[in-house]
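Note that this complex is displayed minus one protein chain, with the remaining chains in position.
Chains here go by letter, A and B, matching the order in which they are written, and residues are numbered from 1 within each.
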Amino acid sequence: MSSELVQDYTVVQERAKSFYKNFDRKPELQHQTHFCPGCGHGVVHKMLARAIDELGIQDKTILVGPVGCSVFTYYYFDVGNVQAAHGRAPAVATAIRRSRPESIVISYQGDGDLSAIGAAEILHAANRGENITVIFVNNAIYSMTGGQAAPTTLIGQKSTTTPDGRSPITEGYPMHVSELLATLQGPVYIERVGLGDNKQIAQANRAVRRAVENQVKGLGFSLIEVLAPCPTIWKMSAVDAQHWVRDVMEKTYPLGVLCDRTKDAHPRRLPEPPPSLGHASEPS
Amino acid sequence: MRKQLMKGNEAIVKSAILAGCRAFYGYPITPASEITEAAAEYMPRAGGVFLQAESEVAAINMLYGAASAGVRSMTASSGPGISLMQEGISYMAGAQLPCVIADITRGGPGLGNIAAEQSDYHQVVKGGGHGNYRTIVLAPHSVQEMADLTALAFELADRYRNPVVVLADGFIGQMMEPVEFPQIAVEPHLPDWAVAGTAATRPNLITSLLMDIDDLEAHNRALEAKYKIAEQHETRAEEWQTDDAEIVLVGYGIVGRILKAVTAEARADGINVGVLRPITLYPFPTSHFKRLARRARVFAVVEMSNGQLIEDVRLALNGVRPVEFLGRSGGNVPSHEEVLALVRDLARNLPRQSQPVTAPVTEIEEEHIVNV
Partner (left out) sequence: MTEVGKRDRGLLRIDVDECKGCGLCVEACPPKVIGMSEHLNHYGYRTALYAGAGCTGCGICFMACPEPGAITVYRAVTPKPGVVPAATTGMEGTSQCASN
């Protein structure tokens, strides 16, 4: 297409501003993410970056990154970045938010990070109703370490640690994190979305935006569970993996809003500025 | 400010707040729970954040978050809880985050008991977490030192961007003594490396991950260089009647007080005994040992453990003088009588002064010596 044609057109979809212009992870890959072709993380990253752009919170945002395939969030998102230990992002996010109440704190985690080793941390952050946003990317497997079973692995699904397929007798049942957390009184918004087809992707985009917006409004704890494809570990093409999310994963993990208390939630006011102790008088 | 009568565990919190600490995340554990309780009481009044975490694992990661956001933060626990925190401590050392961790020790290993022991030395001084890092360790032996060393801990943590441990035992935590606090409180300020949700701090990154092997080696070297500086400038020890001591007793925390009392009695009997009480366990006050080794003929380490501090004493002396040991554990405290008997025994069997000190004593750099 010649450039003079482009002048007749206006951009409607382009790279989000909240991504770094250059990715410094490797000098020879400045414009490539490390994600596999067709990885769900890439899609979710774009949704999150767009939400940050649209809400105008790039300076205020602090992104707490996990351990897993998405460990490199800090190479991609041009916001304040804190890389956390495996599973601990909700605890790290809790402390950041409480000490910096004007900031917008987002925790981005995979299914091993959040539902296995981080089960206690997410449970209690949700129970306390911390005013944070959690993006939970669920691909039913441990991808970064080569395909071990996760708490969210489906019955019968083969993995390197369930070579005969997950059995309820030995490995228990797939964990429904969104439903579990929705039983708590703390969270104000929990939704499960999927990347299974165009319509679902559009809904996922809206949900991610909503979860961040809830925090901007000071409403409380929001979590979006995104059922995401992992073509490499599932040993499928990207398109087949997308279909597997829609046709197989969603039979175990139905999409929908699990909890919406935003109408009744009172926006939290910022705390008063602390007293200056200055000259320490007699402590009471 | 006039002196106040206060428990060690409470003095820590007041001192922390006056030192600018504005975040406390803790989990109940005997004998440290009062620290968390005092923090619940005082921290919000000072405009800080207090939260009882769901576990020590969560608590140390909350410290990681608070420190990332540029806030002076603290936690308190005992041996089993500190064990749970080791991953987080390693992460904080790797990410170069400051924090203060109070370890009020108890009997171990495992669940042990709730009586006092000094068996966390290896865990905190040698580093219980993975990787090439150290934590600065300060060992108070009085309520006043609980307060003073806590304030110092925050300074050192920020100066070296590293976790600092205040290592006490149940006795020091529970005893009540007069304590004096500083007149002027330290106001919190935002370090320029923090991630605080502002335009200025947006480019900042807190991480301990360096995939490139050369980058990580360089980082390890940088941490090492930092610790070398601390080793030169931050050692502290108390020397009690050591000028002419032929027997030097070594101990820290509550044991230091026992050793001073025994010294007084033994001196009355004409025995030339003195006490070297390390205040910084890391960096270890090696030069004190080397200097005292010129005159002393034997060192005796007294610990409430099976022998942890003694390894560093042996390392410091490097074989120039014999090192004897008296240890109790399980919550038993070396009694005045036991230690005195050891001193008398050593006095009767002093090694001859014929061994010259072969290892040269390096020149003593800037140190903090309390001579009495």
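The criterion applied here is as follows: a contact is a pair of C-beta atoms (placed from the backbone, for glycine too) under 8 Å apart; a residue touches a chain by one contact, two chains touch by 3 or more.
Keep in mind the model is a prediction, meaning the values are calculated, not measured.
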item: Contact set of the excluded chain (shown chains only); value: A
item: Contact partner of the left-out chain, one of A:201, A:216 or A:248; value: A:201
item: Touching residues (missing chain, whole complex) on chain A; value: 1, 5-6, 8-16, 19, 31-33, 35-43, 45-46, 49-51, 53-54, 76, 198, 201-202, 205-206, 209, 231, 237-239, 242
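In this section, only the chains that are shown with their structure count from here on.
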item: Length of the line joining the C-alpha centres of chain A and chain B, rounded to whole Å; value: 40
item: Residues of chain B that touch chain A when the two form their complex; value: 1, 4, 14, 17-18, 22-23, 25, 42, 45-49, 51, 53-55, 57-59, 61-66, 68-69, 71, 73, 87-88, 91, 95, 181-185, 187, 195-199, 201-202, 204-209
item: Residue numbers on chain A that touch chain B, as the complex places them; value: 58-62, 64, 71, 74, 78-85, 88, 91-96, 98-100, 102-105, 120-121, 123-124, 128, 271-280, 282-284
